[in-house]
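A single protein chain has been removed from this complex, and every other one stays in its place.
Each chain carries a letter (A, B and C) given by its place in the written order, and its residues are counted from 1.
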Amino acid sequence: MTSPDRSGLIATITQFIFQNKGNIVNLDQHTDKHNGLFFMRVEWEIEHFAITRSEVRTTFKDFLLSKEIEGTWKITFSDEKLRMAILVSKEDHCLWDILLRHKSGELDCDIPLVISNHTELKDTVESFGILFSHVPINMENKKEGEQVELALLRKHNIDFIVLARYMQILSPEFIRHYPYKIINIHHSFLPAFKGSNPYRQAYERGVKVIGATAHFVNEDLDQGPIIAQNVSHVSSKDDVASLKIKGRDTERIVLANAIKQYTQGRIFVQGERTLIL
Amino acid sequence: MTSPDRSGLIATITQFIFQNKGNIVNLDQHTDKHNGLFFMRVEWEIEHFAITRSEVRTTFKDFLLSKEIEGTWKITFSDEKLRMAILVSKEDHCLWDILLRHKSGELDCDIPLVISNHTELKDTVESFGILFSHVPINMENKKEGEQVELALLRKHNIDFIVLARYMQILSPEFIRHYPYKIINIHHSFLPAFKGSNPYRQAYERGVKVIGATAHFVNEDLDQGPIIAQNVSHVSSKDDVASLKIKGRDTERIVLANAIKQYTQGRIFVQGERTLIL
Amino acid sequence: MTSPDRSGLIATITQFIFQNKGNIVNLDQHTDKHNGLFFMRVEWEIEHFAITRSEVRTTFKDFLLSKEIEGTWKITFSDEKLRMAILVSKEDHCLWDILLRHKSGELDCDIPLVISNHTELKDTVESFGILFSHVPINMENKKEGEQVELALLRKHNIDFIVLARYMQILSPEFIRHYPYKIINIHHSFLPAFKGSNPYRQAYERGVKVIGATAHFVNEDLDQGPIIAQNVSHVSSKDDVASLKIKGRDTERIVLANAIKQYTQGRIFVQGERTLIL
Partner (left out) sequence: MTSPDRSGLIATITQFIFQNKGNIVNLDQHTDKHNGLFFMRVEWEIEHFAITRSEVRTTFKDFLLSKEIEGTWKITFSDEKLRMAILVSKEDHCLWDILLRHKSGELDCDIPLVISNHTELKDTVESFGILFSHVPINMENKKEGEQVELALLRKHNIDFIVLARYMQILSPEFIRHYPYKIINIHHSFLPAFKGSNPYRQAYERGVKVIGATAHFVNEDLDQGPIIAQNVSHVSSKDDVASLKIKGRDTERIVLANAIKQYTQGRIFVQGERTLIL
């Protein structure tokens, strides 16, 4: 939850959980003094919890009202997995990485759907028993194509979307359907090297580290709130081709990291920043 | 505080703070399920706190008794700085680093005393306005020398000791006076390369990373609980001399990190491990 | 090549290449002054080279004799790919990683054969069009089992072997057939945590970094010359299970790195160390 900072927030909320026989197993909080904001993430066991699943949100809402606590909050159940869709083009290293981590049990979500504007990765996706939908979107048919995509996402009850090196720019309309629910991997340490061909830009600028950034997609290209970043050192002997290969490992790790933070409910968006609890 | 895990610990303790008008600004906790242990660190503002400094420990003790909560705990005040002594021999890079960080305000402690078994660093220490005591300890006079050191430490009300590349092994008797209050920097990623000349050992084993470890000193050489570690990559062209130079930065950063964790009360010792909250 | 250090080695050998119209594109060398040894790796283009492939080794040998240069050396052609076999048990993350990197063109070798003492990874291997051989080796039948493996390796003209989390200890006899041609990935920063279950050992020792080590296999368990190492930082809240997951990325990257060094002929073994040029 996020709320204006005031005394007693932790005590009041943990008391609510305790009195209803919930057992807290994890709690992290942060106070942003500059903006007077309080952030908290609490994880509790509900084995003996006095409130049923269907009632917990109403009950908690009433409780906050009774205590005159304002703020935004979300309650999720760890056994109700989020449903993730992947959008992909031809580059396959991030796709493979997500599918293999998911198969190994490392990612705590369901993946019912992969959409691509190309057909190259159909077999790969289907070999994991996942539905592959080809939506041949391009500059001309973007509006119609995105309608098809949105219908697919709705049909499969998708909670959030991962752009695993997807080479199309989403329209503002599309993005508005999934506010802070679309995660992109950009192959540079943003804000450096926005836009296309960041490894070429990195080469030409002669940087000594290259990076990757996972961020939420908003209407400004490569400028949404950053979720995760990492870098790797490169040699000044590297050319663009070797930078691309060296960068892939960082891309994979950063994107997987962002997906984990998302599925565990650790990301709090605050303006142009994210807080990870 | 550390206590056997049970329901409601966070709620109960944050309630105590809240009801006495303390404002929690930081809380971190961890449950070790395997050992059934609960760890928590809470930081609260006492501007409007209802309990005086002199009474807070007794009041909290009674409160825990009334709630039948067992465990060990410690209450400190951030404006009552811990008093640190440094023990040093001839190597000066860690000493300089600590003194400069302290001068810049980065380390939240007082440094009233530096003890050395050599005299080379006297001027350096005194240029920071800190008392330098020469205790020429060696294998023959260790017992008497340590008595002199202990008297100095007592006289200056030292809370904890940092061995900044101190080339003498402390006796078990000495260590017993400062249990988990002596921090050593060892120039390897322990448990690899215990004992003397770890850079030579690293060179001979041909490792591709070298490291440094800050740990509490206990009776087993280089085997106390680890507080902080870091490594740096080296080239297979490096020799022992260049490893030593490359390693210094890691030593400095790891030791400073450990001192910060200690002065902020973040280190919980649990058997042979530490938990950092 | 490796030879006793003396003046003019670089000049003499580069002159040989130049006079025969080879164009040097890469040269790296190192002098180990302590042991009086000289190491050099030279890469040259043979488009206009005056010596044929079949004669180059004899001609170079004669040339060295004529110059009275002693030493060991090897000449390979970058378009004659080394043939790699993978030995694997049930853990699949390193296997997948190698197969996908190979498919993407990142690894410059052929992979004609995977051998396993289990059958779980048969389908994975075969989906890449690679032969999977099940050799159900165990403590009782090790001698016979290794004979079967050696026959397979010979039959497929294997140049070097990668143990991608292979859970069997190779016999000294087996190793002698592939001296410094068997690469193992060990999931700790050796020499710390040799032997089984290194993540458990790391947890119990409370280290703040975990690592992985790729090394040549020799007769001493986990003590062969180290090729590549890396580490990642962990939290003191991690348990053995989360260390295992966090460690996988490092294992993958370190092993891939070692394979690249090997196929590019960059590894020079010198006693218990390797030099990477």
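What we mean here is this: contacts are C-beta pairs under 8 Å (C-beta built on N, C-alpha and C of every residue); 3 or more make two chains touch, one makes a residue touch a chain.
Predicted model only: the values in this text are computed from it and were never measured.
From the options A:37, A:56, A:152 or A:192, the residue with contact to the chain not on display is A:192.
Within subunit C, the residues in touch with the undisplayed chain are 7-8, 10-12, 14-15, 17-19, 21, 23-29, 31.
Take subunit A: the residues that touch the chain left off the picture are 30, 34, 189-193, 204-209, 211, 225-231, 235-237, 239, 272-276.
On the side of subunit B, touch with the chain left out of the figure occurs at residues 92-93, 96, 100, 104, 106, 127, 245, 249, 253.
As a working rule, only the chains that are shown with their structure count from here on.
A straight line joining the Cα centres of subunit A and subunit C is 37 Å long. As a whole-number value, the distance joining the C-alpha centres of subunit B and subunit C reads 41 Å.
Multi-chain contact residues of subunit A, defined as those touching 2 or more other chains: none present.
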